[in-house]
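To start, I am sharing the structure in question, which I have written as structure tokens.
With one protein chain removed, the remaining protein chains of the complex are shown where they sit.
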Amino acid sequence: MHLRDTPEEATFRAELRAWLAENVPKLPPEPDHTDWPGRRAYESQWQRLLFDAGYAGINWPVEGGGKGATPGEHLIYLEEASAAKAPEVTVGFVGQMHAGPTLIAEGTPEQKAHHLRGILDGSHVWCQGFSEPEAGSDLASLRTRAVRDGDHYVVTGQKIWTSNATVADYCELLVRTDPDVPKHKGITWLIMPMDLPGIEVRPLVTAHGTAEFAELFLDEVRIPVANRVGDENDGWRVANVTLSFERGTGFVGEMLDTTNLMKELVAIAEVTPKGAGTAWDDPGIRRELGQIAAELDALWAYTKRNVSAGAKGGLPMGSGSAFKLSYAGVVQRLGDLALRILDRASLAMDDVDGRPTAAQVHGRLHAFAVSLGGGTSQIQQNIIAERVLGLPRER
Amino acid sequence: MHLRDTPEEATFRAELRAWLAENVPKLPPEPDHTDWPGRRAYESQWQRLLFDAGYAGINWPVEGGGKGATPGEHLIYLEEASAAKAPEVTVGFVGQMHAGPTLIAEGTPEQKAHHLRGILDGSHVWCQGFSEPEAGSDLASLRTRAVRDGDHYVVTGQKIWTSNATVADYCELLVRTDPDVPKHKGITWLIMPMDLPGIEVRPLVTAHGTAEFAELFLDEVRIPVANRVGDENDGWRVANVTLSFERGTGFVGEMLDTTNLMKELVAIAEVTPKGAGTAWDDPGIRRELGQIAAELDALWAYTKRNVSAGAKGGLPMGSGSAFKLSYAGVVQRLGDLALRILDRASLAMDDVDGRPTAAQVHGRLHAFAVSLGGGTSQIQQNIIAERVLGLPRER
Amino acid sequence: MDLTTSDDQQALQEMISRFAADRFDIDTVRAFGEPGGFDRAAWAELAELGTFGIALPEDAGGVGLGTIDAVLVHEALGAGLVPGPLVAATLAAGLVDGVIDGSVVPAVLDRPAHGPVVVEHLRDADVLLVVDGDGVSKVDTAGLAGTVLPHPTDPVTPVTLLDAVPTGERVAGPEVAAAWRRLGSVLASAQLVGLSEASTAVAVDYAKERQQFGRPIGSFQGLKHLLADCYMRTEVARSAVWSAGVNIDEPEPGDIDRAVAAARLMAARAATENGKTGVQVHGGMGFTWEVVAHLYLKRAWVLETQFGNPDDAAELVALKVAG
Partner (left out) sequence: MDLTTSDDQQALQEMISRFAADRFDIDTVRAFGEPGGFDRAAWAELAELGTFGIALPEDAGGVGLGTIDAVLVHEALGAGLVPGPLVAATLAAGLVDGVIDGSVVPAVLDRPAHGPVVVEHLRDADVLLVVDGDGVSKVDTAGLAGTVLPHPTDPVTPVTLLDAVPTGERVAGPEVAAAWRRLGSVLASAQLVGLSEASTAVAVDYAKERQQFGRPIGSFQGLKHLLADCYMRTEVARSAVWSAGVNIDEPEPGDIDRAVAAARLMAARAATENGKTGVQVHGGMGFTWEVVAHLYLKRAWVLETQFGNPDDAAELVALKVAG
């Protein structure tokens, strides 16, 4: 086992660090969190710089136009990009992390030719139409219907939790093409251009009070059969091909954000009065911060385990679920501790007393995005119990 | 609502307090925890004093020979007896709290005449033969078989978690008399004299390393049909009649012990070095002790709610389960905190450094007796979820 | 000793609950949070029920009941997510004219030892009462410079940031101030108990209806056990809060400050943990603005620091135990 870089990794890191130091300062100020058109322009500009430098599609295979980096290099890329305060991937996430890799694995030559380059150079933005309000954790019970009409599918239904929908060019869409077979067997994967008639995008306001997501209402949207990826009724497998591209790096950005939030909370504690001194002078508070920091350290190590296991042939079953379960707990404990340190400054999601308190209160809400999004903590527990520990299925 | 005593309660308290002050000092030193014959002699002596003073069967109805005290008076009795360091009821528990009340409700005149007085004056000791190793939480799935042979039942099987078995005169026994009906419907309640042939008592060593309990091995034990309480195959109902005598006071002794353990831990913390001062100087430790003390205070209040509700017509459904769930959590947190304060002094269940540390380490193990005994915490959660909240039953 | 509600007390709680359900449906509740959304007519109707004068003597215009009855009322108000300065109005009803009938809306500030000066509901208030160790002072809100913070944590609890604790006219002495702090804490804790119960009830209803994997999600033991813990926390907290309320009415049996602190600890734990479970049980929908689950949690987050926070309460109980 090694934590140090191999010579190749060290070279990769040094070159990347130099390039980031030169190029990140070229960017304009980052637009507001919910200014989607602004975010799209900002990220597309950065993606173009990456593309021209050969860093786009860092984890994509070379034959798909990517860099073909090893998982270790990918992790180095994420670490260095964060340290250099390079833009995070938000608008480009679905295209780069899900749709693109799926097309590389399952797309037709025409589909690849039309889409991959656009994702890599930042000119095409994708959104994801998988989740539905009624389906929830039972993703495969989706109801959005697609009926074949000549060389089109006519699609009607509703999708939820679709980020970037207001600025996306394409949507990776799961639809039900056969309602008469077991739920996993009647699903098809389609590329839906977002400018087709019949698509309505409604912002979805979260508990934060902002529109991080959208709902898609689809009313007889006509999608060419040529836009189908994989066979009809084979969409569930195609969607899981996408997931298998996940190489243990999915939560790195998240975790870096949380680590920063933890460090900011330490700084807040150092200047916040509590009892006779500051909150930081309170050993109980210090220990709780230490426990959170230790678990974040451990999750970094777990990420390295998973990334190196992924490089050798695949993530261990259940490792993603265990990671997420632990991470959800850390984020929640950090939020709870933040409240106690902020005390009455936690009554608003605004910076109070000249300290960056708003982010801490937001962090408490964000804990739910972690414990609910991408399969609730309860679903992760079921996955571990049944698939890893081999406990009998619920009857 | 009132917390103060009514005039009647105040009188009862004053008289009792005076009597306890006079009589508790008459007792010899308390025998060791696991010296069962010694305990029996000691408790019987005390029970006789209570009986002569009219305090025996404090919560039994007058027609059963008891004092017929209100639940409020019963609680006062428990409070005052604890404050006066009167003997706890251990050897007498099954007779006074379960078997006696069951006989009052369901026994024949002959059974009442033969048994009640002996329980009240301390001359008869009972044990309980309900639990079985295979049944566990699913108590009603018990397998100990009783086959009718003339005017006897011939009983063969195995019981577990039987306390006092080595010194008991009688056992309240649940047996299966009809294996061909649903499990709750084929059970019968018998009085088993412990001197019958075919009864073997084996001590059961717990995680504490001591024999708190025993196992009963029954091999063709011939129990007269006259010893049946209630009808044949009606034993499940009879057993639950016993439980309904519980008026919210069942955990009072337990809770008093835990409160004392908590206070002792405070005293230990005050003299145990930690960091630059003592453990008590550490605000994190103080807060955790405060949280435990607050929950114990709350559980006292909950006991008073339940006892007064019981006096008005019955405990609210689920209150016993909720109480036990909360209490199990407190005891476990107290044990965990004790370890942190004791640090290396926790390596043995012996007093170390001139401080009463052994009881704290025992307390950590005792937490399991609470979360496992009398229905696990998981069973309590099911009871609340299904019977109180009305959530659908498991399929 | 009797720690159960009488028939009259149950009727009182039911009256408040019914009124809350009728007059403060969820849209009305949400509207209170909007700028200018404070509905003085609804507030006056709430006052007319005797809500704020519940524990004041009848010759002072009150209902003449006890602290414990005020506790029961605030439990029902909390469960109904009723908006506005409920604690402040109950405290001030005997001291400031017009509060008892709802025509004057008060806010209250428990002078902080340090840290920012944030005041709930000051945006909508006519008068501010400042409580500290020396007594209670009255401040006219007309002349107060402060910033209404744009993103209150609970969207229904507007929060104003003041540069400093304002000085005003002394209207009561240290005994009244001490009594306000205790009563204010217990009433906020009572609302927390109501929130604990109501957020659980909403989650239970959802768990019975919502189908996943071909069955109601409430039939899964995972969720059952989470919800059973919610019930447990509510009942334990309720016991502590009732006990503290009765203890204020009957000082003899125990240490009031300890009882008040224990009540805050248990009530804050119940409301925040149950609030989280409530959101979690709703799955992704629990994270949407539209579903009401998050409002219970946010209200709990705001109330748990009112007249004392859980950390300080734990410290106080510990010191009392050590004697």
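Lettered A, B and C in written order, each chain numbered from 1.
Definition applied: contacts are C-beta pairs under 8 Å (C-beta built on N, C-alpha and C of every residue); 3 or more make two chains touch, one makes a residue touch a chain.
Please read all numbers here as calculations on a predicted model, not as lab measurements.
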Touching partners, among the displayed chains, of the absent chain = A, B, C
Key: Options C:R210, C:H225, C:R238 or C:H294, residue touching the unrepresented chain   = C:H225
Remark   = Answer key for A:V62, A:V181 or A:L391 versus the chain not shown reads A:L391
For subunit A, residues in touch with the removed chain = 1-6, 9, 72, 75, 262-263, 266, 270, 280, 283, 286-291, 293-295, 297-302, 304-305, 307-309, 311-312, 318-319, 321-322, 325-326, 378, 380-386, 388-395
Remark   = In the full complex, subunit B touches the hidden chain through residues 131, 133, 136-138, 141, 160-161, 204-207, 209, 272-275, 332, 336, 339-340, 343-350, 352-353, 358, 361, 364-365, 368-369, 371-373, 376-378, 381-382, 394
Key: Residues in subunit C touching the chain absent from view   = 220-222, 224-225
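By our rule, only the chains that are shown with their structure count from here on.
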Note = In terms of CA centroids, furthest away from subunit A sits chain B
Message = Taking the mean of the C-alpha atoms as each chain's centre, how many Å separate subunit A from subunit B?
response = 53
Message = Roughly how far is subunit B from subunit C, centre to centre by C-alpha average, rounded to an integer in Å?
response = 38
Contacts with two or more other chains, residues of subunit B listed in rising order = 283, 287-288, 395
Query = What residues in subunit C touch two or more of the other chains?
reply = 223, 311, 315
